[in-house]
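Got a structure for you, written out below as structure tokens; questions coming shortly.
Of the protein chains in this complex, one is absent; all others appear in place.
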Amino acid sequence: MKNVSATMRHWLPLACALALAAIGPWMSPYVADFVVKVMILSIFALSLELLVGMTGLVSLGHAAFYGIGAYATVLGAGRDGGSIAWLLPLAMGSAAAYALVVGALSLRTRGVYFIMVTLAFAQMAFFVFHDTPFGGGSDGIYMYVRPTLGPIDMESRWVQFYGVLGALACTYGLLALIRRSRFGAALAGIRVNEQRMRAAGFAVYGYKLAAFVIAGALAGLAGFLVASRDGVVNPELMAWHNSGEVLLMIILGGLGHLRGAVIGAVAFTLLKEVLSTHALVGPLADQWQLTLGLAIIAFVALLPKGLIGVAARLSPAATDAGQKLDAVPAPNAKVTP
Amino acid sequence: MDVGTFLVQCLNAVQYGLLLFLVASGLTLIFGIMGVINLAHGSFYMLGAYMAFALTPLFGDQFLVMLVAGVVLAALFGYVLEWAFFSYLYQRDHLQQVLMTYGLILVFEALRSMLVGNDVHGVKAPPWLEGSFALGELMRYPWYRLFASAACIVLALGLYFVVNRTRLGMMIRAGASNRDMVRGLGIDIRRLYRIVFAAGVALAALAGMIAAPMSSVYPGMGGSVLIICFVVVVIGGVGSITGALVASLLVGFVDTFGKVFFAELSGMGIYVLMAAVLIWRPEGLMGRKT
Amino acid sequence: MSIQNTRTALTALALACIATLGHAQQPPKLKVGLMLPFSGTYNALGVAIENGFKLRVEEQGGKLGGREIEYVKVDDESDPAKATDNVNKLIKRDNVDVIVGTVHSGVAMAMAKAAKESGTVLIVPNAGADAVTGPMCAPNIFRSSFSNWQPAYAMGEVAGKQEKKKKAITITWKYAAGDESVNGFKEGFEKAGGQVVKQLNVPFPNVEFQALLTEIAAAKPDAVYAFFAGGGAVKFVKDYAAAGLDKTIPLYGPGFLTDGTLDAQGAAAQGMLTTLHYADGLNTPRDTSFRTAYAKAFKLQPDVYAVQGYDAAQMLAIGLDAVKGDIGKKAEFSAAIERAKIDSPRGTFSVGKSHNPVQDIYLRKVDGKENKVVGVAVKGLADPARGCRM
Partner (left out) sequence: MSALLSVENLTRRFGGLVAVNAVTLDLWLGEVHAVIGTNGAGKSTLINMLSGEIDASSGRIALAGEDITTRAQSRRARAGLGRSYQRTTIFAEFTARENCRLAAQAATPRPWAIWQRAQDCAASNAAAEEALGAAGLRVEADRVAGTLSHGAKRQLEVAMCLATRPRVLLLDEPLAGMGAEETERMLALLTQLKATHAILLVEHDMDAVFRIADRITVMVNGTVIATGDPAAIRGNPDVRQAYLGEDH
């Protein structure tokens, strides 16, 4: 039984990706578009999962890297468009560069302070783009020509769909590799007990910074994709409630699991979609803020371990296998009064 | 800038800082003592402002009576809220707190919209505080603003007294530095939390009530206050009332003079300040080293 | 909860798909997507626009161009980051024929982008971003309201020519609409011989104005031009009066500074001059009949937003009439609107080359709880439509 579920654990994500790829052509444009949006959010959520779930660093400013990736793409493309070959590295590189600066400074703090410092740096980025004409000011800026690479053109719906699916698969794969690698093991150790890791001889700060930069770069990837899809970016991408929402997603899904991030992104988007659709909930749709808020509160009260936790409760066999490095973290973000 | 204008700007900075202090002090108490990240704190400020809007017609010029009534109502509200929601959060980690209080923001905003609508409303200052006095040749300074500053100072002194001179304050200070110790002293920690939370809500609501005649009441007024207060709390050091006061004034000055000298980038000012303080002292100005 | 959610969600998707298929086969109803703020700060504006639009449709017997109207509503949350997704719901999920929206400029920019790419007709019933009928202009994008430049330019002219002011200071929230408005004022004011000596900014949505009021008092200009809306407008006007500046330095602004906010502003706003394409006390038969009908239908007094929604429906009706309800004929549809004289409650206006109204801008004075018209600031003012290549 254990082995069956362990194997499933490995192959299920791949099977999902293949299934999604297979049914892609039969999706209506809206459904395809919706799936693309959820996939981009999944990448964004996965990048934060690396920080929160795997390293125990709770960041409330992750949207900054997402926004910077998006802005780098649009500003890099300029009026005449550009190639994916250099726009993608540019987007990820810019986000990673800002993550390096923010990480280098904010990792000096911990706990509540870390949460707030990341928020402050995100707000700084927000105001740079909101208040200066550099990125088009508060109304944002357009991308006139979407990025291309030879015959691959992000203008096409199918390139968007399969490109984003590929990016999601790569991100998931990369993080899965990191998780089982020595780097991932060290991050897991840092999450549980940073002091012990230092005593064992790990340069903890460097590891955390590396995780922060990788997470920033992956958020930049999500930013690149969202800019390529929408063709328009604005400072709201970096707003703090965006950072909050992506945090909600990974908690909703269940921390400490890569699947959790994806499930959370899907569930949160669907939940909001359902609660604000008149056809489904009638006049309550006008009060979606109220219902969403209540849903979140009920969720915290009833499902502290996220949706993954529910699945685990339903099939206990699935829980013990592979729980070793996989458990719900006790982030070292406990209050330090 | 001549000396007169400079002095007036300083007055502006202090006045703004004091008002911030009132909201932030409640946040830092809840933050530091209960260890709860309360994103919904801005909603309590909004609650206060809307309470002022709703109560002013009932109390007429009995402004001070209204403030007292409002504080009592807000404290009761906080007491019930702690019992109903927050008491479940202490054993959980920060993430769950972020999640639940985020949900509460949505609920409060929706309720506000259902109960009062989305219009902007003015709130009348009490008649005995209407009018203004001359300050410089063109500028006049409203009495109400001066009253607000004075009220904030009185409250700051009162808070200082309660925290440093009373038994409750002793418990609060102990709670902020060491929770186990409080338990060891045989204090009912749940009751302490409930009182602290109610006090935090009351402080935020009081700030909202005092600010209402100056700021009017409008949807979303809690959101912008919340983030600034977080900045104040972090600069000052979590759980430190004195730190919150110093940080509020600092933020007041940076904001005021930022607008005057660096109009283009003034939005960033307080965040740069926060980053700088944290690089220098990662635990905040008055925070304890851990 | 989760399983049920997933199930409901799947049902939702399925329903959406079925709905899409079902409607592709029954042509008659015309689908109008209303993408407006139905929550948050701008909720009231969204409702007024929706009411205005529906009022006009009802006056036409529930039909435009011979087709019945079906509404699909989406709350845009005034969040530009979600704008593309929200507008795609209308375009791709609901396959609407026309989109009406929205209030927030940043959201409207994203909507314009999506509309330009899909070719869906878009009528903007408020958002004043110059770019919508500037660089982003397109044959299928129209605006029934104004560009930020318009009332601001008119105010500049009034301040310079009529009021004979020489030195002015501008103050605004630091965001695109504010910058555009201030630049419009500056253009009009400097053309009329005045000079803007200082441009002050407040970070959005900060409402702590005291420091800048002190600056204004120290600089002693002849006039101040301010751009704020909603809660910010109320607070600024009140603070300005409380600082005693209203006695010596007149405060001007576009109409939004005093529209829908007079209740809250009270005495502080009395006597202020503002410019806008609509005003109280126009007393034309057209306006009076509109106001009575609106008040009767919704038990509310109409405002400028209601007029803009009403005119969005008028423009749509004109276009649809010309193509007999076949909105697929894009060229004829848009040519008809470009030719038309639109009989609006605000007065007759036409639509310029860039699809922005060419309209009279009124000078209004606050009197009690009304923005009473005192005259026409600029007749038939057209937006310069900078950057529009159409």
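A few remarks follow.
In order of appearance the chains are A, B and C, and numbering begins at 1 in each one.
Basically, a contact is a pair of C-beta atoms (placed from the backbone, for glycine too) under 8 Å apart; a residue touches a chain by one contact, two chains touch by 3 or more.
Since the structure is predicted, the reported quantities are computational estimates derived from the model, not experimental observations.
Listed by label, the shown chains that the missing chain touches in the whole complex are A. Within the set A:His10, A:Arg198 or A:Arg313, the residue that contacts the chain not displayed is A:Arg198. In the complete complex, the residue from A:Ile178, A:Leu258, A:Ala295 or A:Ala311 that touches the missing chain is A:Ile178.
Remark: the residues of subunit A touching the chain excluded from display are 174, 177-178, 180-186, 188-189, 192-193, 195-204, 207, 210, 323-325, 327.
Everything that follows uses one rule, which is that only the chains that are shown with their structure count from here on.
Our note on geometry: subunit A versus subunit C, Cα centroid distance of 35 Å, whole angstroms.
Taken residue by residue, subunit C touches two or more other chains at 39, 174, 201, 203-204, whereas all remaining positions touch fewer.
Chain contacts: subunit A has residues 127, 130-131, 289, 295, 299 touching two or more partner chains.
Against subunit B, the residues of subunit A that register as touching in their complex are 52, 58, 60, 105-106, 108-113, 115-117, 119-121, 123-124, 127-128, 130-132, 240, 244, 247-248, 251, 255, 287, 289-290, 292-297, 299-301, 304, 330-331, 333-337. If you check the complex, the residues on subunit B that touch subunit C are 1-2, 5, 8-9, 12-13, 15-16, 109-110, 113, 117-122, 124, 132, 134, 136, 138-142, 144-145, 214-221, 224, 255-257, 259-260, 263-264, 266-267. Note for the complex: subunit A touches subunit C at residues 28-31, 33-34, 37, 127, 130-131, 133, 136-140, 142, 229-232, 234-237, 239, 242, 267, 270-271, 273-274, 276-280, 286, 288-289, 295, 298-299, 302-303, 307, 310.
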